[in-house]
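In what follows, a single structure is set out as structure tokens and then discussed.
Removed from the display is one protein chain of the complex; every other protein chain stays in position.
Right after this comes subunit A.
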């Protein structure tokens, strides 16, 4: 195959160079998959007791040959947390990627547009006041409250964006207004909360993977597994949105419907993880930007790259959160920015021409 590609390049035709570009992108995606696998393995090796990577791999692929204790630690305790990092990172990153695409806004992400803040307020309503926004299944009150408030915020942003005369700048300002509003409401609840409830709210808003369970992993993964193919089906149309609404419409795309469908799926993708693990900022903003710098905005590559970049970013963050203070796991929401920012700076300054 490499010989064939080389032959085509030597012809210096556009199609040969295009095939080479595609091959390079597939290589980048493969590299991201390998890095993600390694990061997840390291994540599972680290904890109160550190295991050699070889033992982790043996426990994963030949679990009968390891001790019961190692099998239980890897499969039942560490794997849900490690995979939660992957699914949450991937979900938030894809949600951010598609928000940036449909709102034509590089600052769009669940965090910057107030969706995470809304979820935080919803969770605090349950934790502090015992108010269930959706008064069914009271045992799931906190995640359900968070989810419903996040959905409301996402839909508000969507419908505001479709109003006549609303610009990209207006959407950012609306998002900032939502962040301030929900944070103020959250502060009010914290001020009124009991000491115990306050501690619970503060911990929740920091974001933490430690409460991950298999059912939460499955639900988050299921939403991702349903959402990504739905986006993939519209890969060409979503890419065309980046050329502007008029241009996309001229290609025969029903821009309004595509935007609404995408925002509904994005709302789910953004709300579910936040409702389970709390506020984790940055991944939804930076994951897509890193993906964009690596593979451009053709959604056939940008979509999987966003999934992988978000998953890798949060998985690496999970590893780092265990290494800073030996024996302790810091809330991952604190670490995401600390890990992501330096990496992001390097990419921006080495790849300026291709940034948004």
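Please note the rule applied: a residue touches a chain if its C-beta (ideal position, glycine included) is under 8 Å from a C-beta of that chain, and two chains touch if they have at least 3 such contacts; residues count from 1.
Everything that follows uses one rule, which is that contacts and distances are computed from a predicted model.
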Open item on the list: Since a chain is absent, check the UniProt entry for it and pick the matching name: "ABC transporter ATP-binding protein", "Aspartyl/glutamyl-tRNA(Asn/Gln) amidotransferase subunit B", "Sarcosine oxidase subunit alpha" or "CidA/LrgA family holin-like protein".
Closed with: "ABC transporter ATP-binding protein"
Task: Residue among A:78, A:158 or A:292 that touches the chain left out of view - done: A:292
- [ ] Looking beyond the chains shown, say which of A:185, A:249, A:264 or A:337 touches the absent one.
- [x] A:249
Task: Absent-chain interface as seen on subunit A, which is shown - done: 13-15, 17-19, 21-22, 104, 164, 232, 235-237, 239-240, 242-247, 249-253, 292-293, 296-298, 300, 353-356
